[in-house]
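Reviewing the structure listed below.
All protein chains of the complex are present and in place, except for one that has been dropped.
Each chain gets a letter, A and B, in the order it is written, and its residues are counted from 1.
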Amino acid sequence: MSAQELAIAGDADVVRVRQAVRAAAVSAKLSLVDQTKLVTAASELARNTLTYGGGGGAVVEEVFNGLRKGVKAIFHDKGPGIADLQLALTDGYTSGSGMGLGLGGARRLVDEFTIDTAPGDGTTVTVVKWAR
Amino acid sequence: MTSEPFGDLIERCRAAEDDLVRRWRADVAASLRGRISEVELDKELRDLLDAVLSAVGSSQGGDTKSPAYGEVRALLVDLSRARALQGFSPSETAINVFTLKRAVREVVGAGAEFQPFSDVIDDLGLFTFETYARAREEVIAQQAEQLLELATPVVKLWPGVVALPLVGTLDSARAQVVMEKLLQTLVDTGSEYAIIDITGVPAVDTQVAQHLLKTIVAARLMGAECIISGIRPQIAQTIVALGIEFGDIATKATLADALMLALGRIGVDVAAEMSKRGL
Partner (left out) sequence: MERLPILKIGSMLLVSIQVDLRDDMVIALQEDLADRIVETGARGVVIDITALDIVDSFTGRMLATVAALSRILDAETVVVGMRPAVAITLVELGLSLDGIKTALNVERGMRLLSLGGAAT
C-alpha cells in the first residue's frame, strides 16, 4: 500500500483517519490488540491536530523492517506549536477539553513516537507500530 | 530465439535434456539420501530445467529479476518452501540449483557461453537460499505461536467461572498473549469471574506483575472480576518490594478457595448442586 494523505479539517476527518489507519494495520497484519492501540493513538493525535493545531493532515503508510511489517502515521499542522513539550506529554495535563491523556497516552500505545514542534511553527507527530 | 551471450547453449541443452536431467538428478539425489522419491525428484527437476532453459533463452535471459524468470522463481519458491518444511538443511536445498552447473558442464560441455549461464544459476541459488530462510522463519514463528496456545489453557470451571492455570516462567510476551486469551474467553463464555492461578509460576518480574494488574483492570472494564490464587511467598515478596498496588483485587491461597469465592458471589448453592448431581 502506498502512502495515503488525508486532510484533517473536521470531526468527520478524524473518523476517516481512524478508518485509514485501521485498514493499513489490517494489511500489515497487526494483531487485533495492536490494531486497536494504533487506531486509538491515531484518534487522539488526529483530534489534537484538529483542536490544537487548527487542522492539518495525516499521512498513513505501511513500513517494512526486514521481515517485519508495520504502519507509520504522521500528523502535521501549522498551528501554534507546543511551548513546553515535557508538560504536554504529562498525563493529566490539558490545555483544552480532553482528559489530558492525548499525547502521553498515544505515546504509550505505539512502538515509536517522535514529535517535532516549536512555538509558532506547527507540530508534527510521527508514530510507528510494528507487527509482533 | 537464442540471446547473444548464451550462444547455442540452450539448443545444446534442449537436445540433451534427458541426459541432463539424469546427471543432475544423480547429484541431487546423493545429497537427499532417499528422502524424496526418484519420480518426484525427476518431475521437479524436469519442470525446473524446462523453465530455466526457457527463461535463459528469452530476450531477458541474463536478468534473473526480469519477468521472463517468473515461472522459475515460482518453482524455486515452491521447492525451497517444501524443503524447509520437510526439514532439509539450507545446503541440501541450494544444492538442487547449484548442481545444475556441473550437469551442464559435463553433459553439454563448457564453452565461453558457460560463464554467463553459471552467473544465472548463482543468482537463482541465492534466491533459493533467501526463500528457504524466509520459509524457515515462518515455520519458527508459527511453532512459537502454537506453543503459546498450548501453554495457555483457559478452562471453564462452572457456568460463569473460567480459570487460567499458569505454569512455568512468564515472560512479558507470553503474559500478554495469555491475558488477551483470558479476556476473549470471558466474552466468548459470558463469564463474570476469572481465576488466575499462579501456583505453577516460580517468579514474576515487574513487567509480568504489571501485565497481571492491567489484565485485571481490563477485565473490570469489560464487566468481569479476576481472582488470583496460589501466590507463592516469594512472589508476594516481589509484589510488595516492587511497590505494586494490588489494592482491592481478590487473592486466595488456593484455586479451590478462589472457586468457592466465585461460586459464592454468583450465588451457587454447592450442597444443592451436589445432591442434584448425585454426588
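Going forward, a contact is a pair of C-beta atoms (placed from the backbone, for glycine too) under 8 Å apart; a residue touches a chain by one contact, two chains touch by 3 or more.
Remember, it's a predicted structure, so these values are computed and weren't measured experimentally.
Participant: Name every shown chain in contact with the chain that has been left out of the document.
Facilitator: It touches the following shown chains in the full complex: A, B.
Participant: Pick out which of B:V39, B:A112 or B:L221 touches the chain that's been left out of the picture.
Facilitator: Touching the chain that is not displayed is residue B:L221.
Participant: In the whole complex, not just what's shown, which of B:E17, B:D47, B:D122 or B:E192 touches the removed chain?
Facilitator: B:E192
Participant: Hey, which chain B residues sit against the chain that's not shown?
Facilitator: On the side of chain B, residues 179-180, 183-184, 186-187, 190-192, 214-215, 217-224 touch the unshown chain.
Participant: With the missing chain put back, which residues of chain A would touch it? List them for me.
Facilitator: Touch set of chain A with respect to the missing chain: 11-12, 14-15, 18-19, 22, 32-33, 35-37, 39-40, 43-44, 47, 91, 98-99, 101-102, 104-105, 108-109.
Following the convention adopted for this analysis, only the chains that are shown with their structure count from here on.
Participant: From the mean C-alpha coordinate of chain A to that of chain B, what's the distance rounded to whole Å?
Facilitator: 31
Participant: Spell out the part of chain B that touches chain A in their complex, as residue ranges.
Facilitator: 134, 137, 173, 180
Participant: State the interface residues of chain A toward chain B in the complex, per the touch definition above.
Facilitator: These residues of chain A touch chain B: 33, 67, 132.
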